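All protein chains of the complex are present and in place, except for one that has been dropped.
Right after this comes chain A.
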């Protein structure tokens, strides 16, 4: 017997007529940035040339420097930005969306114009700028992977900050004692897992609000590490807080590619592990049994339960795994850079990582790109203060956070979190 008998096809998806909810967000933002650059060019006019250095003297393949006149470039970019802004206005008036590529083009043009203006009369080391961006993004990327796993399985992991800090501390101490950076790495992962265990126990077993547990954990880890730092590490700095560092290992061939090579393939083991981690988490989440079950638990825990998946056990162990990844990210601060542990040295990287999770729409690859953007903003501030740009350094220090706020505010409305993220699963 066949069931499909009716003229109205039941199987076609319900498609309602659509109109576009017009958003003026993009044109307004474009206009603001265009005016900003216009003001800089008008009133901060600096008659000099800017040089962009594309490769270092030691590189195998050398690219020449690019030199542009600051004033002329400034005017050209302002005009380009104005054209893009007008185009976006036309799009919105025609009830069409402003595409993402337009925003990317706009951002690149603006960045070029801004750098030319800010560095007039000096040289911008482009590879150095990008290399630093990748480096500074390392803890953010590890942190955001931890965040993605946590939220996808249904637990909001605010404790990333604490896990990074605990990882940095344990890595420094263990590596200093044993003189083995690898042991420091393992210690950092264990420290991250221990913090995660507390988060998991309270939020999954005792249904305590996940955000509150996370924040309290962060404060706890700050307190503990600061205490041990000032009471123990300072007095015994030579034995306990002089961590060895991972060496930079240039990958053969890959590291000789112009621009990309020096930026991506002359890094430490921690960065190479990160590339692997991003790929593994992505493939794992979307192409394996582990990921399918993990996402099911985070979207609709009851449905997962009815097919025999142990919801709370899945959540517990994946939160622990996320803790290990975040702890690993913490090693960047100490053994990754060869720097001694210091109080609160993560400086909010965990929270920025959380922002990257949301900006990256709970997708490991997109979250990685978001973290790279934040890393770039941080390193831009470093680079500009080194070459002595006229922008006040306090203002530049705000830059990564301003970028974070703009990015999250602009995109958060469009993306959809895992449906059960943040909600405990209470079986009646």
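Worth pointing out:
Everything that follows uses one rule, which is that contacts are C-beta pairs under 8 Å (C-beta built on N, C-alpha and C of every residue); 3 or more make two chains touch, one makes a residue touch a chain; residues count from 1.
Rule of thumb we're sticking to: contacts and distances are computed from a predicted model.
Of the candidates "NADH-quinone oxidoreductase subunit K", "Response regulator", "2-oxoisovalerate dehydrogenase subunit alpha" or "ABC transporter ATP-binding protein", the chain left out of this view carries the UniProt protein name "ABC transporter ATP-binding protein". Within the full complex, the residue among A:62, A:179, A:287 or A:343 touching the omitted chain is A:287. Of the listed residues A:19, A:58 or A:231, the one in contact with the hidden chain in the full complex is A:19.
The chain that is not drawn here is touched, among residues A:304, A:380 or A:407, by A:304. In the full complex, chain A touches the hidden chain at residues 1-8, 10-11, 13-14, 16-21, 283, 287-290, 292-293, 295-296, 299-300, 302-310, 419, 427.
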